[in-house]
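On to chain A.
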Amino acid sequence: MDMLYNILIDPFVQMVDAPDFLIQVVWEGFVAGVLYALIALGFVLIYKASGVFNFAQGIMVVFAGLSLVGLHEKGVPAWLALILAIGIMAILAVCIEKFVMRPLVGQPDIILLMATIGMTYFLIGLGEVIFGGEPKQMITSELGLPTGSTAFEMGERGLVILQHIDIAAAVIALLMVGGLAVFFNRTRIGRALRAVADDHTAALSVGISLNQIWAIVWFAAGIVALATGIMWGARSDVSFALEIVALKALPVLILGGFTSIPGAIIGGLIIGIGEKIGEIYWGSLVGGGIESWLAYVIALIFLLFRPQGLFGEKIIERI
Partner candidate 1 sequence: MAGSPVVERLDEDTFPKILLRNARVFADRPSMREKDLGIWQTWTWSQVLEEIRSFSIGLQDAGFKPGDRIAIIGANRPRLYWSMVAAQSLGGVPVPLYSDSVAEEMAYVLEHAEVRFACVEDQEQVDKLLSMSELLPKLEHIVYDDPRGLRDYDHTRLHSFEQLQVNGRAALAADGAREKAWLDGIATTKGADLAVMLYTSGTTGRPKGVMLSFDNLVISARNGNAFDKLNETEETIAYLPMAWIGDHVFSLAQAYLAGYCVNCPENMETVLSDRREIAPTYFFAPPRVFEGLLTLIMVRMEDAGRLKKKMFDSFMALARRVGEPILNGEKVSLVDRLLYQLGEFMVYGPLKNQMGFTRLRVGYTAGEAIGPEIFRFYRSLGLNLKQLYGQTEASVYITMQPDGEIFGDTVGMPAPDVEIRIAENGEVLYRSPGVFVGYYKNDEATRTTKTEDGWVLTGDAGFIADNGHLKIIDRAKDVGKLTDGSLFAPKYIENKLKFYPNVKEVVAFGDGRDFCAVFVNIDLTSVGSWAERNNVNYASYQELAAHPQVYEMICSHVDEVNRDLANEPMMAGAQIKRFLVLHKELDADDGELTRTQKVRRSFIADRYAPLIEALYDGSTSKHVRTEVTFEDGRKGAIEATVEIRDMQTYPAAGSGLREAAE
Partner candidate 2 sequence: MFYREAGQYKTSYAADQQIFPIRQDRIGIAVILVIALLLPLAASEFMLSAIAIPFLVLALATIGLNILTGYAGQLSLGTGAFMGVGAYSCYKLVTIFPEVNVIVHILLSGTFAAAAGVVFGLPSLRIKGLYLAVTTLAAQFFLEWCFIRIPWLYNYNSSGAIEVPGREVFGTLITGPAASGTARYYVVLAIVVVMTLLIKNLIRGRVGRQWMMIRDMDIAAELMGVRPLIAKLSAFAVSSYVCGVAGAMFVFFYLGASEPAVFSITLSFQVLFMAIIGGLGSLVGSFFGAAFIWILPILLRVGLPALGVDVAAETVFQVAQMVIGALIIFFLIVEPHGLARLWAIGKEKLRVWPFPYA
């Protein structure tokens, strides 16, 4: 009975007892969710345009952050380092398109997936060779990002502390999504991208080559990765451990669907908040650390009931 009580009743009692703590947890989850969503956004961009399931998005985040920090360590001013990091992501995008995507065009999904895992290996090695393997401190203040925190009092019941960098992250994420929405809907290239997502031959009629489109998409994903890297790095460190965390984008995508930008955001938030609450209120029952798998299990359970995802339509199988 104790067991059941601990699982079914006690966590909720705790939530009600300490609403400030609950809000703090939800906020933490929200911020983590924003970062998941940003990574997922990178996935979605590429998946939409080329059908490639980009496992390397995580390492791209790490690589982008490392480039920025690494360049600054070498004495480059922060603003220049930022521009150079963007440049590096552009070069990376072109290289990926030229040496990986183009030769593999038309291959089955699993092969493309494998190629991005190969890219992951390559970039990990490259990053370590250039910047070394140790975690690095993000140059938050040098980039003009806010530090410090604000505490909100919750009447008598306690207080909630919001880190400014987290708020900045949420704002930047919002701007990024808005920017992408404008990019997709208002620009010629953006429309071409959507055309590609629907039909590869249709894109040709827009007058943009597929190769260009892919390079642009990978570049866009690179910029998203850079932003993610900065934010995440500011919260913890810039390290290769991020690469594993980035896999969380997968359950996010399962929830949100592989091609939906709003889906990525909503999925990210559900996962982020869900796993934080789960960890804090239930994790201790089994020794903690359930954050490492809870997201996947949430996705798994979700899949069993809605195999087509949150926004997908029911598939009628045909023969």
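Keep this in mind: a contact is a pair of C-beta atoms (placed from the backbone, for glycine too) under 8 Å apart; a residue touches a chain by one contact, two chains touch by 3 or more; residues count from 1.
Basis for inclusion: all candidates are chains of the complex that A comes from, given by their letters.
Because the structure is predicted, anything quoted here is derived from the model rather than measured.
Q: Looking at 1 or 2, only one should touch chain A in the complex. Which number is that?
A: Candidate 2 is the one in contact with chain A.
Q: Would you pull the chain A residues touching candidate 2 in the complex into a rising list?
A: Residue list for chain A touching candidate 2: 53, 99-100, 103-104, 107-111, 113-115, 117-126, 128-129, 133, 244, 247, 250-251, 254, 258, 286-290, 292-293, 296-297, 299-300, 303-304, 307, 317, 319.
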